[in-house]
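Only one protein chain is missing from this complex, and each of the others stays in its spot.
What follows is subunit A.
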Amino acid sequence: MDLDTLLSFDWGTMTPEFIILGMIAILSVADLFMPKQVDRKVLGWAGFAGVVLALISLVSLIGTETTSILYDTFRLDSFAIAFKLILLLGAALVMLLAIDYRTKDGLEEYKGEFFYLFLTALLGTMFMASSGDLITLFVGLELLSIPSYVLAGMRKRNLKSNESAMKYVLNGGISTAITLFGMSYVFGIAGTTNLREIAQVFGGLSDPQHIYILGLAFFMIFVGLSFKLASAPFHMWAPDVYEGAPTPVTAFLSVVSKTAGFVIILRILLSIFGYIPVPQEDGQQIPLLFAVQDYIAFLAGATMIIGNVIALRQRNIKRMFAYSSIAHAGYILVALTAMSFVTFDAIWFYMLAYLLMNLGAFAVIQVITMKTGSEDISHFAGLYRRSPLLAVGMGIFILSLAGIPGTAGFIGKLNIFMGALMVDQAHYVLVSIMIATTVVSYFYYFGIMTQMFFRPAASDEKIHLPIGTLVVILVTVIGTILFGVMPNLAIDFMHSNFNQFVDFMR
């Protein structure tokens, strides 16, 4: 590749990534040379500024023509922009939480690392959103995974944190191997790693043997990637890792990393497996993606049931939210199963709503667990007396997670239901499971409510909120309510700027 070709690329499309990359370089060097006694908080704020800057540059890219550079390995289409918006917004809020995070078990000395590892993981997710090639997709995936493993074990003198990092690495390794195995079949048959070219080759497939192997490849890739979603069958790591990891990392895993998981699944599934023709008994051909719909539906159902039912028994708030996040992955899989024309809309909106409500909840959890040093749900008792703002905020997040109207979570669920019911073979069973498990979730969600509002507090000490956490809670409360009452702000924005993601494969 000579200089002319290199310069001919429209590098402007990568501005957000460059900003994050530059910030990582600056932060790591600064952390190295800064004297030990200087508070690393300033690095956190710098990192936050970097993410915000990247967000601004991304917003300025909205409306640009669909472009791809570096021989179609990096694409800037509306899908990439839409999901990068969510990833960056989530990362910005997580950074704020991380700045305020204080713990006694060995994190303080490594606080600097904490911030640039976050940014590295974020960079990985952004590449995944923009990739047009299996190689870059996989590199993005690993760029997200490896810092995440380190982050999970950041509380170095905490046994659970170490355990969580270990479990995360082992599970992650296995799942990555499975994914890669699946991808190798795809490459073997297509002879290329470029998604678009793969789609072209697969469109002309007729040998049933090939299709059979690709069916196998589909299951391997899907199962491997379900690790990132924390959905069945690769959900078992979530409770242990969520419990052991520092709270901001848990928030990151449950929101940003999960979004990235859906991004890569959508990229691979739709652009590859949506084009493989599978002959049916009646002589017609349907895409492989539709032929395996029942299996995805089964996994979605299992995920919702496992998440919501096991959450009932949890006393540890972070474990409870781990199962809750498994359940929410199941809800989004319902949208994926349906494959209606609102699937993208539904997933995007649900991710946005989920980001707001879940990060808000984790902000409150972080405040409470830092204050008491324990993660037992009983420490929420009497929160309403100690800090009405926190209690009402948490109440709103919980209502939204439970899908009560008036909150963003409800509109998200509505969108998913709509997609699942509007297709010709309506998914009545799946929708019924989703609604029934939602009612089951009332038990544990309202259990927190009971603690906060009905039970007396152990101490009357008021809770002081650090500025970053306060901002997170305010932003998420306002967002949750606003998108619940006037969802059109988000939905119209999506439709006018991303035009139904029609340029996804172009």
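Rule of thumb we're sticking to: a contact is a pair of C-beta atoms (placed from the backbone, for glycine too) under 8 Å apart; a residue touches a chain by one contact, two chains touch by 3 or more; residues count from 1.
The criterion applied here is as follows: contacts and distances are computed from a predicted model.
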Practice prompt. From the list "NAD(P) transhydrogenase subunit beta", "ABC transporter permease", "PepSY domain-containing protein" or "NADH-ubiquinone oxidoreductase chain M", give the UniProt name belonging to the chain omitted from this structure.
Written response: "NADH-ubiquinone oxidoreductase chain M"
Practice prompt. Tell me which residue among A:V139, A:I435 or A:A457 touches the hidden chain in the full complex.
Written response: A:I435
Response to the item:
Touching the hidden chain, out of A:V334, A:I411 or A:I448, is A:I411
Worksheet entry | Contact footprint on subunit A, counting only the chain that is left out | 341-342, 345, 399, 404-406, 410-411, 414-415, 417-424, 426, 428, 431-432, 435-436, 438-439, 442-443, 446, 449-450, 453-454, 486-488, 491-492, 495-496, 499-500
